[in-house]
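Subset of chains shown; positions unchanged.
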Amino acid sequence: MTVRVLLFASYADAVGAAEIHVDVPDGTTVRDLVAAVRARHGPDRLPPAPMVAVNQRYASHDTSVSAGDEIAIIPPVAGG
Amino acid sequence: MHSAIVERPIEAARLMTRVSDASCGAVVLFVGTVRDRNSGRAVTGIEYSAYREMAERELAAIVADAEARFPGVHLAVEHRIGYLALGEASIAIAAAHAHRALAYDASRHVIEETKRRVPIWKREHYADGTREWVHAGSGRAASAALPGAAR
C-alpha cells in the first residue's frame, strides 16, 4: 500500500519535501514506516525514533498503519 | 473556553474580556513575545509554523483538560503563526477564576502543556542574516541535517 506522510519544519527541510508517499506492506507499523523513510531519504535526514502522529494524534511506534491514515513525522515541538 | 491558532496579531485584551465574568475575582494573562536574544545570538524575528489541524486539536484538548483539572476556571488561548517581529506576541493565555491560586495554576499548566505537545515550530532569524529551527529544551538551534530526537 502507499501511505502519505507529512513532514514539518526541520524534518521537511532535511528531506526536502513537506509531503512524501511511501510504499509499505499492508499491516506495517509506525516503526517500519519510519525505517522505510530513512532508508529511502538517508538515515542522516531523520532521527531513528521521531515523534509520529497518526490521524493527528501522537502514536506509539507499535501502531499499525492503514492506507488512508494521515501520518506525520513531528520534530521536537517549540511553540509558546 | 476558547482556543485558536491564528495568523494575525493576538489581541490579549479581548481574551481577558472573554474569560472575565462577575463571579471571577482574579484574571491571569500570560503573553509570550519574541525577544531580542536567544542562546547569546541577536534575534530579529521568529517564523512560527504548525501542523495546523493537529495544533488546533491539541490546544483545544489542553484547554478542556485544564478546565476539568482546575474546576471553575475560564480559559481563552491563542497561538499565532507566521513571521513575528521583535516584541510581537506568539501566544496569549487568559485564565479567570473566583480565586487567584487556581487562575495562576491553570495559566501555568496551559503554557507548559502547550510547549510540551502542540505541534508548532519556530525558526529564528538572526541579525547576521542566518536562520535556524529551534528545538525547545535544547536551548540550541538545530542543525538542518540531524534534528531533534536523534541528538
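Observations, loosely collected:
For clarity, chains are labelled A and B in written order, and residue numbers in each chain start from 1.
The definition used in the following text is that a contact is a pair of C-beta atoms (placed from the backbone, for glycine too) under 8 Å apart; a residue touches a chain by one contact, two chains touch by 3 or more.
Owing to the predicted nature of the structure, the values given are computational and were not obtained by experimental measurement.
Composition notes for this entry: the full complex, per chain label, is A x2, B x2.
Convention: only the chains that are shown with their structure count from here on.
By the touch criterion stated above, subunit B contacts subunit A in their complex at residues 32, 48-51, 53-55, 57, 79, 90-91, 111, 114-123, 133-138, 142, 144-151. Interface of subunit A with subunit B (complex): residues 6, 8-11, 13-14, 44-51, 53, 56-58, 72, 74-80.
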